[in-house]
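Missing here: one protein chain of the complex. Every other protein chain is in place.
The block that comes next holds chain A.
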Amino acid sequence: MTAPGSQPEIAVTGIGLVTSAGIGVQASWQGVCAGISTARRDPNLAGLPVDISCTVPGFDPGRHVGRRSSLIHDRFVQLAVTAAREAVADAGLDPHTWDGARVGIVIGCGVGGVATGEAQLRTSLESGPRAVSALLIPMMVPNMVAGHLGIELRATGPNLVTATACASGATAIGTAMQLLGDRSCDVVVAGGSEAAVTPLITTGFAQMGALSTKTDDPAAASRPFDAARDGFVIAEGSGILVLERASDARARRAGIRATIAGFGASADAHHMTTPDPDGKGARQALLTALARAGVAPDEVEHVNAHGTSTPLNDAAEGRMLRAVLGDRAAVTSTKGVVGHALGAAGAIEAAFTALALQTGTIPPTANLEALDPGIDLDVVAKEPRRRPIEVAVSNSFGFGGQNAVLVLTRA
């Protein structure tokens, strides 16, 4: 077996976040550090067996994105545009002056513009095919999120969307690292976006048995690693990172929030939706990411786990983390606060991991009252833990057995 090649160190020079904890990095980070779940009953899901979600509060497309946005963008694009603008400004870059040909866009998206699709299906059934919008396809297809960001940011370099279900956002960041490593790009705007909290998609996940059914107590429903967990809470959001080779970022004296030292991807090749019970695929991705980062397993001090709050994921991930990393790492799942934003989750969590490294603060796992006795890990609960961290891992695992793991280090 050939060892994985090394990757150049990649700097996170900008972050943008739109989550159920708030619009912007500050609101999202404060919310996640407060450790209080944002899940609540969702009027758009009224009457369904599972009617709770984590949606972005106070998002106004006209104000946050611009005139006509509601006519031409599905919500998953609107959230991404908002997060991307924040990230690029945070990086101190200006799309009016950068060389757009050297800027790539890679965005993870698991589902795409289903709200538009569902609305247009109703129109078509009620009023016939003549009434269907000519904007249905450009609003719905998942690749359009990267397409629109290219327009918005005047970025004409490689432009693509990654779809590895709930790992999509992390896969996007890993793919961006490769585009920087082989010098296809000098800057990549990478992340994930999802706005699939629709009646149909929520019902689909409920029918799989993947969602928490604690609908009478929404704020207690998402409880990663807790003994009483029973599924995830569906969420929407976007996390966008501006990535550059660390050498370039230092040369232009950019503020560096954290560095990404390694990426590992793998497939379980086991089952359509059930994770490999021994976590073999996840372990392979983690070991690859660590090897590429040149980090030994016992050097990892913090893990932002995939931690969906489903019985199966958290048990398998917990066993795998304990087996590979031992008991030193302080583990958290920010999904306790912001729910599971599907294709955006990996990018939102990479952003939280970068902020944990930068601030020396590990957010707590919301609703962790009694750790599952089968999980032998140091899971942070109740209060944020403050301590300097040098090395952290962010795990993302998707239905389809697609795994993506990032290793981040303090800048």
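Operating definition for what follows: a residue touches a chain if its C-beta (ideal position, glycine included) is under 8 Å from a C-beta of that chain, and two chains touch if they have at least 3 such contacts; residues count from 1.
Note that contacts and distances are computed from a predicted model.
Participant: As a check of understanding, state which of "Anti-anti-sigma factor", "ABC transporter substrate-binding protein", "Carrier domain-containing protein" or "DNA polymerase Y family protein" is the UniProt name of the chain not shown.
Facilitator: Going by UniProt, the chain not displayed is called "Carrier domain-containing protein".
Participant: Which residue, A:Ala27, A:Leu48 or A:Leu135, contacts the hidden chain when the whole complex is considered?
Facilitator: A:Leu135
Participant: Since one chain has been left out of the picture, which residues of chain A touch it in the full complex?
Facilitator: Touch set of chain A with respect to the missing chain: 67-68, 71, 130-131, 133-135, 138.
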